[in-house]
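Scroll down for the structure; my scribbles are underneath it.
Here the complex is missing one protein chain, while the rest keep their positions.
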Amino acid sequence: MGKPPIFRLFSLLLIFTLLFTACAPAAAPAADGGAPAEEAAAEGDSAEAAPPPATGGEASAPDDGAVQIPEIEEGKFNVAFVYVGPVGDGGWTYAHNEGREYVETEMGDEVHTAYLESVPEGADAERVIRNLARNGFNAIFTTSFGYMDPTETVAEEFPDTYFVHVSGFKSNGANFGNLFGAMESMKYLVGMIAGARAAADGSNRVGYVAPFPIAEVIRHANAAALGMRQTCPDCQLDIRWIFTWFDPDLERQAAESLIEAGASVVVTGADTPGPVQVAGEKGVYGVGYDSRNACDVDPEHCLTTPYWNWGPIYAQIISSMMDGSYVGGDQYFDVDSGGLGLLGFMDGQEPMAGVPEEVIPQVQELLSQMQAGEFTRFDVFTGPINNNKGEEVVPAGESLTQSDLEGIDADLGATLGRDGCTFCMSWLAEGIVPDAEIPQ
Amino acid sequence: MSTNPAFEMRNISKRFPGVLANDNVSFAAAKGEIHALLGENGAGKSTLMSVLCGLYRPDGGELLIDGAPVDFRSPRDAIRAGVGMVYQHFMLAPSQTVTENVMLGLRDTPFVLNTPQLAAEVEKIGAQFHLPVDPHAMIWQLSVGEQQRVEIIKMLYRGANILILDEPTAVLTPPEIEGFFRTLREMAAAGKTIVFISHKLDEVLSIADRITILRGGKWVDTVANANLTKATLASMMVGREVLFRLDKTPHQPGAAQLALSQVQALDDKRLPALRKLSLTVHAGEIVGVAGVAGNGQRELAEVIAGIRPVTGGAIAVTGQDVTHAPPLARIQAGVAYVPEDRSATGSAPDLSVAENLALRAFRKAPLAGRFVLKRQLMQQQAQKLIAQFGIATPSPQTPSRKLSGGNLQKLILAREISSQPQVLVAAYPTRGLDIGATEYVRKVLLEEREKGVAILLLSEDLEEIFALADRIAVIFEGQIVGDLPANTADLETVGLLMAGEQVEA
Partner (left out) sequence: MTSQTTRSANPTVSRVRLERRLEQPRWLQIMSPIILLGVALLFGAVLLRMVGANPWAVYSRMAGLAFGDAYGWSDTTLKATPLILAGLGVSLAFRMRLWNIGAEGQLFIGAWFATGVALHLLPETTPQPLMLLVMAVAGFVGGALWGGIPGVLKARLNVNEIITSLMLNYVAIFWNNYFIYGPWSQRGFGLSPQFPRTAWLPRFTDYAEQFPFLRGITAHFGIFLALILAIVLWWVLRQTKWGFEIRVLGDNPQAANYAGINIVRNTVLIMMLSGGLAGLAGMSEVAGVVHRLQERFSPGYGFTAIIVAWLAKLNPLAIVLVSYLFAGLLVGGDAIQPAGIAQMLQGVILFVMVGGEMLLQYRVRFGQV
């Protein structure tokens, strides 16, 4: 009568229930939402918690866990943001959410914003985006590469709604545009700082945590390598591919491996500040990415963080939508737009303790040139540039084009109505360890 | 034996969904008394005793121990009050030693165990009551009889003054039963009260001081064991007259339908269980296999049914070799098997009675076409068999797990016999059945014999074997050590053969 196996299965099932909820859509830690925000208003997010300070006390917890139901507010211009990670990731998504909060603060009288976080790429994204459009949002920002096709699909169905896709390359010349920025310029400066540090440490080795072998990541790593060689001609940039944007564990492991291989500075290109933390634990230096609070985990061992400052960019785009002047195209902003930052070197910031004295003026000088629009991403990638095997890739006097930077080949260029690349971003620049390869 | 009641149960009632298991039953036993509780299966014996040992709480009535009212909430409470029960299914941890099992579940088990001291106590209790067991042996090494001793020692060690034994002799061989009865008498002499649950009349008559009979959940009578006969007890149990003799036509064997030659097989522990066993059963005869439990009976039945692989020798059914044929081929060759374990092997408990009845015949017309089952016909077939074999079930749709042991056995017999087999292997077909059901099963076996079926009967009940069998094959350590005509065999010879003695037949 008694059926012990059935009962054992029940326990198994309970475990699976937990497993299911733990790893359901995307590997998103549910912890942030768990903090009870007593004062949070039940209807929408009008009672927004104040945006966290640029450099705050504790780790990466932005305690804005205000509960919201993503709905439009009548009479306002409604903007929705679709995030790939949790807003508490302390990185990529956090930076976008900061941008959203900026819009809410600056334009709150006329604009209402909402967001959906941890939306898996693919089918779920399409559903979410379509529902937002259907529910009457005027503009929808989708902030991950994998949202490109779903955004395009839905943009076709809803011609009266604006769609902006971040980090892709598609647009339709009307209501659907893409948006990205010249983070490579900041990575170049990062390279200079990291090189100086590695030279001062005598390790002559910098590590780079690289998420995916795609043009964007290769471009950033190359820029860092080129910058590094400016301040430390003997330095080498070691690299680890982790094939994920967001995996705290893998990011940490990659950093550990880089440090074990001799790097005294670890630069991360992935979404969490884990590598900075690891660097601190090992007594070396780290460089964060994405959001301005990435150094908070260990300010003593963090040299800087190149970060996205989406707020002003978003505000400008939303304004142009509201006055009807927005046309969806390829929008690629440079440092002079104010959309990019380098922690410790922007107005009102002090360089972090670990940055070697002698490099500070150099960085400040180049940064002010960038901010003035005198030094752009194309200047970062100007020949002669050799690859990491010592062969020339870009001859002297040549600069990469936008298509080169984005690795848009002739075929794809044809479908997009652009020229294809000649020096396609499929090589590793000199300074990167010679045996490094781009994984196939 | 004194006259002070060691315990007294007054007007106990216990209801289960749909059944009134105990209806106003009163029952008492004195210190130093061996009191038998007699009744057919389903008479309410086990329920009543479960109330006494704290497993169930009664819906009505009261319970007194040594004259004081008690309210047991768990078996633990009962043990504290000196009531211990030895179940049919032992509750021992097989990979622990005897001593460890005795300690197991003790209320005040100290953190650091004084095993040697405990082992000495186990030995002492064993010596006092003729319960010889090696305190350091692992449970799995022990025979069933020895395991039973461990259970009793466990209860005695916990200070039980009232011992309830649920059908204790079902697992014992005749010589073991002798020794066991001596133990019971010793314990009674030492002032313990013993409640002996049984439905075996001989045993009850030979050991009990008084006998209480239950029938259908109600108390029938409590009688002193003097001038009682089996017949009177049986009629009290069943509520009518019972015949103990079976009418049998003369033995007229036909062709050899089942032939085993030099068969070898392993048991579940992968040790040799059958050692070159040879045996033949002819059409129209019943061969009874007598033996002490664990001498290869189970394996013998299973190799014939094809559910245990043969490691040597050959098996033939109606002349065809089936040595390595799968169970399905045996079924098609005409082998029917009434397994020892009705619920674990013989039936699918959550499937309906009708489906269980079709377990053999579902493949062929009329119950099935090429792929599809004919549920309608299955239903009709089931109704026919239920009526024919008198299976008590609310409906053919009832899950078979709801049937009582006797009815489940009838179901299995009905299924196996309705397949019109050439060879029928019946393993312990009446074990645990009450008198009425036993009578019926025996009758059916004899009918099949009349029809010319070759029947191999495995039984622990020598009386049954003598009553039914035409030939008696004695099994010992995986071999047939004696093959005697039943009408000339005597109990003593068979007993000696079972014990492994060499006997000139």
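Per-chain residue numbering starts at 1, and chain names A and B are given in the order in which the chains are listed.
Criterion: a residue touches a chain if its C-beta (ideal position, glycine included) is under 8 Å from a C-beta of that chain, and two chains touch if they have at least 3 such contacts.
Note that the structure is a prediction, hence the values are computed from the model and not measured.
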Among B:Asp350, B:Glu450 or B:Glu501, the residue in touch with the chain that has been omitted: B:Asp350
From A:Arg130, A:Lys389 or A:Arg418, residue that would touch the chain that is not displayed: A:Arg130
Of B:Ile331, B:Val441 or B:Ile472, the residue in touch with the unshown chain: B:Ile331
Positions on chain A contacted by the hidden chain, ascending: 1-2, 5, 7, 9-10, 12-14, 16-26, 28-34, 36-43, 65-71, 86-88, 114-124, 126-128, 130-131, 134, 145-146, 149, 157, 212-214, 243, 407, 409, 412, 439-440
Touch list for chain B against the chain that is not drawn: 16-17, 55-57, 59, 71, 73-77, 89, 91, 305, 307, 326-332, 337, 339, 344-351, 355, 358-360, 362-363, 368, 371-373, 375
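One rule holds for everything that comes next: only the chains that are shown with their structure count from here on.
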Distance between the centres, which are taken as Cα means, of chain B and chain A, whole angstrom: 74
